[in-house]
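Take a look at this one; I'll ask things after.
Every protein chain but one is kept in place in this view of the complex.
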Amino acid sequence: MKQKLQKLKSIKKRRSRKAGAPPGTLEYIGEKKVENIRITYLDYDEKDMVEKQVSKIEESFPFKSTPTVTWINIDGLHDVETIDKLGKEFDLHPLMLEDILHTEQRPKIEDFEKYIFVVLRMLSYNNETQAVESEQLSIVLGPNYVISFQERVGDIFDPIRERIRNSKGRIRKMGPDYLCYSLVDAIVDNYFTILEKVGEKIESMEEELVTEPTENILQQIHSMKREMISLRRSVWPLRELISGLQRNESALIQESTGIYLRDVYDHTIQVIDTVESFRDMVSGMLDIYLSSISNKMNAVMKVLTIIATIFIPLTYIAGIYGMNFENMPELKLWWAYPLVWLVMIAVAAVMLVFFRKKKWL
Amino acid sequence: MKQKLQKLKSIKKRRSRKAGAPPGTLEYIGEKKVENIRITYLDYDEKDMVEKQVSKIEESFPFKSTPTVTWINIDGLHDVETIDKLGKEFDLHPLMLEDILHTEQRPKIEDFEKYIFVVLRMLSYNNETQAVESEQLSIVLGPNYVISFQERVGDIFDPIRERIRNSKGRIRKMGPDYLCYSLVDAIVDNYFTILEKVGEKIESMEEELVTEPTENILQQIHSMKREMISLRRSVWPLRELISGLQRNESALIQESTGIYLRDVYDHTIQVIDTVESFRDMVSGMLDIYLSSISNKMNAVMKVLTIIATIFIPLTYIAGIYGMNFENMPELKLWWAYPLVWLVMIAVAAVMLVFFRKKKWL
Amino acid sequence: MKQKLQKLKSIKKRRSRKAGAPPGTLEYIGEKKVENIRITYLDYDEKDMVEKQVSKIEESFPFKSTPTVTWINIDGLHDVETIDKLGKEFDLHPLMLEDILHTEQRPKIEDFEKYIFVVLRMLSYNNETQAVESEQLSIVLGPNYVISFQERVGDIFDPIRERIRNSKGRIRKMGPDYLCYSLVDAIVDNYFTILEKVGEKIESMEEELVTEPTENILQQIHSMKREMISLRRSVWPLRELISGLQRNESALIQESTGIYLRDVYDHTIQVIDTVESFRDMVSGMLDIYLSSISNKMNAVMKVLTIIATIFIPLTYIAGIYGMNFENMPELKLWWAYPLVWLVMIAVAAVMLVFFRKKKWL
Amino acid sequence: MKQKLQKLKSIKKRRSRKAGAPPGTLEYIGEKKVENIRITYLDYDEKDMVEKQVSKIEESFPFKSTPTVTWINIDGLHDVETIDKLGKEFDLHPLMLEDILHTEQRPKIEDFEKYIFVVLRMLSYNNETQAVESEQLSIVLGPNYVISFQERVGDIFDPIRERIRNSKGRIRKMGPDYLCYSLVDAIVDNYFTILEKVGEKIESMEEELVTEPTENILQQIHSMKREMISLRRSVWPLRELISGLQRNESALIQESTGIYLRDVYDHTIQVIDTVESFRDMVSGMLDIYLSSISNKMNAVMKVLTIIATIFIPLTYIAGIYGMNFENMPELKLWWAYPLVWLVMIAVAAVMLVFFRKKKWL
Partner (left out) sequence: MKQKLQKLKSIKKRRSRKAGAPPGTLEYIGEKKVENIRITYLDYDEKDMVEKQVSKIEESFPFKSTPTVTWINIDGLHDVETIDKLGKEFDLHPLMLEDILHTEQRPKIEDFEKYIFVVLRMLSYNNETQAVESEQLSIVLGPNYVISFQERVGDIFDPIRERIRNSKGRIRKMGPDYLCYSLVDAIVDNYFTILEKVGEKIESMEEELVTEPTENILQQIHSMKREMISLRRSVWPLRELISGLQRNESALIQESTGIYLRDVYDHTIQVIDTVESFRDMVSGMLDIYLSSISNKMNAVMKVLTIIATIFIPLTYIAGIYGMNFENMPELKLWWAYPLVWLVMIAVAAVMLVFFRKKKWL
């Protein structure tokens, strides 16, 4: 049921603005997922590094013109005014800002020449509802800055921050395109964690299916199927997105980053492969469920048939000698009753042999 | 049943003219959906704006040569003469006029060099029949005019008119291509509203399916499936259409409009995605329905089996001692009757234990 | 059964000539569908028009070299000699003549530079067998002539002849390519008529399926399915064919005809769409049929279960007191018999309540 | 069963050589299908013609350098030495020779510049096993020679030989490319014969299915399905192969042959179309079979239900008056027994009416 309500809500969210309103009207359509938006910036080059959490977006503007790489991260999207100010300062297109706020975008890449706009879906596994949830991550890659927008505060980028702080790896030596790649790579890597959890759930469902198939499992299989559909929708466009980044000829992406994009592209293919395998597994489960219903019905039928087929003829024999005809000479013979018993036992035995031959017993 | 009649009618409508008649013969093939056709024009540039409802199409002709943007909207298509006059004045191709009048076109775009011709399907949800209905919207985009044709009077473009009147957004500053985009955008936005209603219907069907599956629901699932097919047919060609507009190199579409078309293209993809999800959901419902029939049959079988399997042996025992043999020594023993009762109870108990072991109880 | 025989026959017909015979050997492989072949020619330009039915093909040859448009139509293909003479006069390629005579070609277009060869399938609805029948129409479009070959005499081109005679529409002003387009357009328009009839048949099958599904309907569904397959085969290649005509760069097709071809292309797409919908509808019918079988079995089971479950326990009770034990004190009590009746009624009532709770009644 | 063994064998055959052996190692992997290989050559130009069966391949070598067209045909492939000599003389690539000997190649075309290598599958219908068998035909088309390799002696090319001998058709006037086309054309024409036989078998299966569906037919349907899969594998690559020949720009294929290749391409499409229809028909048969099982079960259930539902209540009534209570006043009434009969008849009648209403009778 939850699943379904979620679905409908997302349709409402996709309807980007009140029908007929001029395009580029800013309005946040998602739920307010955090109390206060959190703005952090990180400014670095090979030598120095500044990191700060600010309460006003304006504080991060001075870094715009420095040659250093600036990463502004905004968690929480309900403060439309902040987004608006940022958009004005960095000259971001109103339609792009609209896309950032309407958080049911498909993953996509758009090249606005002065910057590249990337939308991704960030997955998380809700242990309570045992469902995969998704959240939008928007990234703007400019000539010397990266701006990232998340719906809520998360820890997925902490290792990247750590690497920048500790100057680990090559991140401090590279430009904003490498930072952008790192963010995308973190998202894709996170998919593996999510898929592992989904895989565990599928596995436990399979076990349940084999040992004790209940009617309830059908519902679960179907909600799993639907989850797979929504996972696919998050993952498939990614392939196109990353190959879009790879093929991009703008000066914003340096050639040396290409090889890293190829790497993340490979991972994306693996994620897609895994999702497709899961889909196949879930479909297979439905087949097993349906044939297990048939098997159960078959077993029920067999029991009924065995019992009925043995006792109906016996009851008939008993019925015969329950008749009240005056002229029934057998009734007077002293050995008739034991004989009837013998006949009955013989009939039952024949039936049992027949069933054993048919492999029903 | 209604669905089916609709289908047939639409085949008749598609048959574009009486077979063999010369192409370009004007004849309206749809139902007369409004009593009188309504002609309105809106002429504006950044500074001024004129809006008027006219009774004769000729009254709108003077605006043709002005440099301002002119939007002529015609609601109702059964007045062939008016369309004909308009076509002559604006030099519209007879085949195009034919397409406007034969209101079962697939969405498409055609470039006639002097103008671009766009056909869309406008959806509406009929609350009475709970079905999605569709209507054709034809748009002619010329160098300084936009002509739109609707089958009936609707309110879907009112917000656009409002924006023009109030000079809200950038619409007054832009050319006719932006107006054309706005019309397409309004249509696509409207799809989300329709899909929401369809989604609600699917949801309520799912709930009914789970709580109380009736034979009737099968019919509903199938009519839903068919509705999905016809929705797809309205929506899929849209993608091609809009990317056709985007790729169009004619001078009629300015580069600055491209970014807005990209936005409406994204929305179209989302609409298609949603329709595809709905299709999957409806298919899933059929599976659930079929396996619920199986489950019910299984339950019926179990009841029959339990009752029969318990009582058939008991009846047999009773039958034995209903026989009239003279030599049945048990009959004379005072404790035989109570013993038979005990045996019967034991047999029943064994059966019940067996069923519980089999998880049938 | 008829369907199947037709199928096999058509395989034989497709085998283009006796295996191993040199290519281009002329031999008519279809049935002789008319007694005598009928040859008519129509020669026209904007001013004059000559129309005549001739008995010898040679009579039409003088028009070959005139600048006027000449349309030679041949109904009936079993007179190989006539075709051969025509081929020699117009320098038609032997393989093409072979294709004209082997009337199970797929729709196709072939550009022989000096002329364009088009093969179409003309459909007709046989009211007797309620099946769609198809016939081959071959068209040769030369620089100033059009030659069309039909398997039998038909009236499908009468409106075109009428238009030429009466100088209605633009046909008299245009070249042979427009005439060729008109023929193709007439064929495609005719498809709508056929599809309407097929649609009506599907509709009546659906109604029968819902009200009174018989085993016979399964056969009908399957033969319908097969009809859809053969319809698709006639229709799908058409799309390619017409876009082949559109893309054709030979001087035989003037640019002004392009817009008409686009129009007939649109109609083809609509025909394909409709055939695909029909296929979906037929598939859906199979699902409904199968689940209606399940439903019926379910209903049968319920009746059996209700009757058996009520009476088996009652019969058991009756059996008890039919036993002949000497020591059965109940038998002597005057109120025992009425009490047994009460117990029986109570048992039956409990069962009925149980069934009502299970919604089986 | 035979089918399956065949399958496995073919996998072994496909494993082109002992794993790890150097590529180009010659070894015949198929069965020895003829006792002795048969070598024939045919050397002709427009005027003269020489035909001879030789015992040593070397005898055919002198024709290599003559300007006449030479056709060397080899039936039987187990004499690796002969193939090897031929390969050395004509400078054939070792990998190609390997492909000739490993007779489970997919149809393909390879351009070795000096010659073109074509692999086809030749079908034959084994009347005994009622199965389609396939054999590899390899053709090498050189500048003035054609070499063909068959697994066994066949008569499929006899008409071509006849045409060369009698100078019938244009074959004597054309080059080796036309001869190669003629061979391919003979193969494709032969497919129609095979398909006709397969079609007859399908037809007879369908008839059996409708009149008397046995469990055995399921096996037949499945082996038919598998036959269709292997037919497809022989036929589908042909399309690519022939269009490969058409597009080939090497000097080995003259332009004038193109039109003949287009013809054989059309035939290939028809073969593919027919195979696809057969697949659809076979799939449809499975549906019919499954629903006929359901129908039969339904019929069985109905009989059981009718009998049980009529007699169980009657038996109950009889049981009532079989009870031995002392106080059963009805037993003493003289009209009670006839009344019970009436009641029983009435109950049975009511049941019968009920069943008729339900359309079970």
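Lettered A, B, C and D in written order, each chain numbered from 1.
Throughout what follows, a residue touches a chain if its C-beta (ideal position, glycine included) is under 8 Å from a C-beta of that chain, and two chains touch if they have at least 3 such contacts.
If you're wondering where the values come from, they're calculated on a predicted model, not measured in any experiment.
Enquirer: Which listed residue (D:108, D:262 or D:358) would be found touching the missing chain in the intact complex?
Expert: D:108
Enquirer: Pick out which of A:49, A:301 or A:352 touches the chain that's been left out of the picture.
Expert: A:301
Enquirer: Among D:210, D:286 or D:352, which residue is in touch with the absent chain?
Expert: D:286
Enquirer: Which of these touches the unseen chain: D:33, D:93 or D:358?
Expert: Of all options in D:33, D:93 or D:358, contact with the hidden chain holds for D:93.
Enquirer: So that we can see where the missing chain sits, which residues of chain D does it touch?
Expert: Interface with the chain not displayed, on the chain D side: 1, 4, 7-8, 11-12, 14-17, 19-25, 93, 95, 98-99, 104-106, 108, 110, 112, 212, 215, 218-219, 222, 225-226, 229-230, 233, 286, 289-290, 293-294, 296-297, 299-301, 303-304, 307-308, 311-312, 314-315, 318-319, 321-324, 328, 330-337, 340.
Enquirer: Touching the absent chain: which residues on chain A qualify?
Expert: Residues in contact with the chain left out: 156-160, 162-163, 168-171, 185-186, 189-190, 192-193, 195-196, 199-200, 203, 206-207, 210, 259-260, 262-263, 266-267, 269-270, 273-274, 277, 280-281, 284, 287-288, 291, 294-295, 297-298, 301-302, 304-305, 308-309, 312-313, 315-316, 319-320, 322-328, 358-360.
The rule we apply is simple: only the chains that are shown with their structure count from here on.
Enquirer: What is the shortest path, in steps, from chain A to chain C when you may only step between chains that touch?
Expert: 2
Enquirer: What chain groups remain joined by touching if chain C is not counted?
Expert: When chain C drops out of the picture, the chain contacts leave these groups behind: A, B | D.
Enquirer: Are the interface residues of chain B and chain C largely the same numbers on each copy, more than half shared, or largely different?
Expert: The interface of chain B with chain C is built from mostly unshared positions.
Enquirer: Taking the mean of the CA coordinates per chain, how far is chain C from chain D in Å?
Expert: Spacing between the chain centres: roughly 27 Å.
Enquirer: What whole-Å value do you get for the distance between chain A and chain D if each is reduced to the mean of its CA atoms?
Expert: It comes to 43 Å between the two C-alpha centres.
Enquirer: Could you say which residues in chain C touch two or more other chains, in rising order?
Expert: Residues 294, 297, 301, 304, 308, 312, 315, 319, 322-324, 328 of chain C touch two or more partner chains.
Enquirer: Quick one: do these chains touch in a line, a ring, a star, all-to-all (complete), or other?
Expert: line
Enquirer: Strictly by the criterion at the top, what is the full list of touching chain pairs?
Expert: Pairwise, the chains that meet the contact rule are A-B, B-C, C-D.
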